[in-house]
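Let's turn to chain A:
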Amino acid sequence: MENKLLYRFQSRIQESGGWCEISASGDGISDILNSKYMFEKEKIVISGRVAKELQLSGLPGMCIDEVKPNNRRALLSEAKLGVTFCDGLIAETGTVVLINHPSEPRELSLLPEYHVVIAKQTQLYESLDKCFTKIKQLYPAGSIPSITLVSGPSRTSDIEKTLVIGVHGPVEFGVIIIGSR
Partner candidate 1 sequence: MKSSQFKIRARQAVGDADLRSKIKKATGISLLKREQVVSEIADWEDLRRRAHELRKETVDNIDSYLRRFIESARRNNAIVHEADDHKTANKIIYDIIRRVSAHTVVKSKSMITEELHLNTMLEENGIRVIETDLGEYIVQLAGETPSHITAPALHKSKEDIARLFHEKLNIPYSDDPVKLTAVARERLRDEFLKARVGITGVNFATADTGTLTIVENEANARLCTTLPEVHIAIMSIEKIIPSFDDLPLFLKLLPRSASGQRMTSYVTCINGPRSYHNPDGPRQLHIVILDGGRKQLAKHPAWKEALYCIRCGACMNICPIYQSVGGHAYGSVYPGPIGSVITPTLFNMKDAQDLPFASSLCGACTDICPVKIDLHHHLLFERREIVNRGYKSSVEKIGMVLWRWIMLSPGRLEFAGRVGWFFRKLLGKNMPAPGWTPHRQFPRIPLRSFRSIMRSDKKHGK
Partner candidate 2 sequence: MRTPHLFVPCIVDQLFPETGVAAIRLLRKVGCNPYYDPRQTCCGQPAFNAGYHDDARRVAEHFIEVFGNASEIVSLSGSCAGMVKVFYPQMDLPEVLKEKVHEITSKTYEITDYIVNRLGVTDFDVSYSGRVAYHDSCHIMRELRITEEPRKLLRSVKNLELVELDLADRCCGFGGLFAAKFPEISAAMGEDKLASIQRAEVDLVVGCDNSCLMHLQGLANKKGIELKTKHVIEFLGDLIT
């Protein structure tokens, strides 16, 4: 079942112009990132949740928690790659659910040219309904933070319906799922 969801998620993301790789353990993530992006360390900014909640350390890049809130926007405007955790993966549509978090500001998945999400296979949901039900259980009414659903890179078809990737948001979007097929 989980494998089926994983497969569907992966193909959906690819169909909407993103990429998705599976890593058997957290150790492989650095390699995947290094193989795809050859940026200097200060051009890669990583969500504080990656270390705290995924217990992943040693990724190439700097942690957003180490940057003063006032300096974050300037840093992220210059950054090449933003790496975030997430709060759910929706297989039906190839969607990543991001809930607003102090260690994972919205700009981190928005301003850098590239956005990579690290997720766990256990975070897969079949459909958005199921994920939203879970979110409502987790947060009492009146305290749900803002939520962003990301299903691919920034895109437009405003010129003659020609698909162009990369308008105002990240020009590339990728997901690394820790799990196995």
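Throughout what follows, contacts are C-beta pairs under 8 Å (C-beta built on N, C-alpha and C of every residue); 3 or more make two chains touch, one makes a residue touch a chain; residues count from 1.
Picked so that all candidates are chains of the complex that A comes from, given by their letters.
Note that the structure is predicted; figures quoted are calculated from it, not measured.
For chain A in this complex, the touching partner among the options 1 or 2 is candidate 1. On chain A, the positions that touch candidate 1 within their shared complex are 12, 16, 73, 77, 90, 92-95, 100-102, 105-107, 110, 127-129, 132-133, 136, 141-162, 164, 166-170, 173.
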